[in-house]
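All protein chains of the complex are present and in place, except for one that has been dropped.
Which chain is which? They are A and B, in the order written, and residues in each are numbered from 1.
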Amino acid sequence: MAEFLQFLFSGLTVGATYALVALGFAIIYNASGVINFAQGEFVMAGGMASAFLVAAGVPLPLAVITAVAAGVAIGVALEKFAIEPARGAPVVTLIIITIGASIAIRGVAQLLLGKQFHTVPPFTGDHPIVIGGATILPQSLWVLGASIAVVIGLSAFFSRSKLGKAMLATANNRHAAQLVGINVRFILLLSFGLSALLGAVAGVLISPITLTSYDVGIMVGLKGFAAAMLGGLGNGVGAIAGGLLLGLAEALGAGYLSSAYKDVIAFVIILAVLVFMPGGLFGKVSAERV
Amino acid sequence: MGRALTLFRHRHGGLAVLALVIALLPLSLPNRYFYDVAILMGLNAIVCVGLNLLIGFAGQISLGHAGFFGLGAYASAILSTNYGWPSVVALIAAAALVGVLALALGRPILRLKGHYLAMATLGLGIIIAVVIATEERLTGGPDGMSVAPLVLFGVALQGERVWYWLVGALLLGTVWLAFNLIDSPLGRALRAIHGSEVAAEAMGIDIARAKLLIFVVSAILAALAGSLTAHYAGFITPGKVGFLHSIELVTMVVLGGMASTYGAVAGAAILTALPQLLTVFKDYESLVFGVVLMATMIFMPRGLVPTLARLMGRRT
Partner (left out) sequence: MRSPLLRALIGAAVLSLVAGAAAAEPPTIKIGSFLSVTGPAAFLGDPEEKTLKLYVEKLNKAGGVIGRKLELVVYDDAGDSDKARTFAKRLIDQDKVDVIIGGTTTGTTMAAVPLAEQAGMPLISLAGAVVIVEPVKKWVFKTPHTDRMACEKIFADLKARGVAKIGMIAGAGGFDRSMRQECLKVADKYGISIVADESYGAKDSDMTAQLTKIKNTAGVQAVVNPGFGQGPAIVTKNFRQLGMTMPLYQSHGVASKEFIKLAGEASEGVRLPAAALLVADILAANDPQKAVVAGYKKEYEAKYGSDVSTFGGHAYDGLFLAVEAIKRANSTDKGKVRDALEATKGYVGTAGIVNMSATDHMGLDLTAFRMLEVKKGNWTLVK
């Protein structure tokens, strides 16, 4: 039982990170139809910026907030300078642009912050807490707690605030949203900013546990994308479910089956789900208008 | 009729131009290093022409083609180096193996659409890459394995010059094949599917079969290019099988211009040569590369060749 709990904690912690990244994918996709391959770089930016600031002597809370702000700034800049000038381009082109952006962002990070690995001090120390025979780091609890808070905040934003509802409207039908006076371009900017916020938050939360370097974004972006697709692209609940499930599949697969093949196990599961549920777990297969 | 003639003239004209470029290029290649880059350009171009058929003409997507490339490379390498098979037989066997795999997995996967298809192919590519990297006894693991040279008619093909002509000839063959496919009933069916799957199905096209066929063709081309790369370099590592390479291949296709076979060739050539050119930037290489990629796609959203063709007032 203790063993299972250990795998569970490990899977949930990693899964929460994937969930936040997956949500970021979902938000941008909903607003623009673009898969933002630079999503992982927001996570990297959050982690690296906080590592850099803490090393420079900035107190942790301020460093964390500034790092998240930096991530948002990058997201907004990405939209303004790379996506907006390419309005009207085919979706595939936009995707390649985000790929170019992720390479450029990594290049800048490596120039400014070096190629070494960095560590960030945990928020409340690193004495493991024992629950049912398994240990969990306090930072893991921060990851899970903050993720839940973010998700609650997001759903309140989408259902209660005017801006949030405007975003949902744009996601649903862009032309109709424009017709009712929603500034679609601003919504796009906002969605990138919001996604970057989610990514950067994931980055600052997870860096104390996993270390950070200029290229952590690649893998985390890939897994986040996989999680988003597993849950059903564009679906918020799906993104979260997909992220947690992916994390659990990895941990349980490594624990009970084979650690060398844990990624294979996870992706086989995703493939199987997609084959039987072509729209992901929660996605709906949209009707094609003829 | 006049329109058809233009197409006909254009198609063979383009092929002749490509042949001319391949024939004359060595005059400007001063040493083996340049030949090496040219050969790699050609090999990438073969993969991209096949991938372009899938992405550009059929309107599907694959983020896992490096998996087929790598599988072809490793199968050929293992059969020829570890089991002593004649290398040409190993090459063909590898291509056949990949073809069968693509046939078997293609049917369920191709039922998916858009980004879900992208995810499925991405997953497939990753599964192949991890298996190859983990089965060390067979594949040499992450450090790779040496590969026996390609032996054609009893002669071991070594040396850049020989390989240049081989790859050049194969590239011409691939482009010719691509054009024939595009103009065939299968090609027209694929373009109809690209336009609208529902409409195509309503017209009686077996869309599942058409998509599967082109998927298999593009997979086999990737596998062939992979095997050739392995034999040429004399060495193969799992790096070439990973998803970063898959994304690189798709980038080449999009950069060059989707639904443009010459675009695929151009995209492959440019993105293969670019890292060599950018070494002058040293630490700034990544940044410059990323910026160049973004700028090119922002200003030429349809890709290089279609944009240039439009500027010159012609339709590709």
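Following the convention adopted for this analysis, a contact is a pair of C-beta atoms (placed from the backbone, for glycine too) under 8 Å apart; a residue touches a chain by one contact, two chains touch by 3 or more.
None of these values were measured; they are calculated from a predicted model.
Checked against the hidden chain, the listed residues A:F81, A:F117 or A:F186 yield one contact partner: A:F117.
Of the options A:I206, A:M229 or A:L246, the residue whose C-beta touches the omitted chain is A:I206.
Only one of the listed residues, B:H12, B:R32 or B:R209, touches the absent chain: B:R32.
The chain omitted from view is touched by exactly one of B:H65, B:K211, B:K240 or B:R302, namely B:K240.
Listed here are the subunit B residues that touch the chain not shown: 30-34, 36-37, 40, 133-134, 136, 141-144, 146, 229, 233-235, 237, 239-240, 275-276, 279, 282, 285-286.
Seen from subunit A, the chain kept out of the figure touches residues 3, 6-7, 9-11, 13-14, 17, 110, 114-119, 126, 128, 135, 137, 206, 209-211, 213, 215-216, 218-220, 251-252, 254-255, 259-260, 262-263.
Operating definition for what follows: only the chains that are shown with their structure count from here on.
Inter-chain centre distance (subunit A to subunit B, centres taken as mean C-alpha positions): 31 Å.
Residues of subunit A touching subunit B in their complex: 29, 35, 37, 82, 85-86, 88-90, 92-93, 96-97, 99-108, 110-111, 218, 222, 225-226, 229, 233, 260-261, 263-264, 267-268, 270-271, 274-275, 278-280, 288, 290. Across the complex, subunit A is touched by residues 55, 61, 108-109, 111-113, 115-116, 118-120, 122-124, 126-127, 130-131, 134, 196-199, 243-244, 247, 250-251, 254-255, 258, 283-294, 297-298, 301-303 of subunit B.
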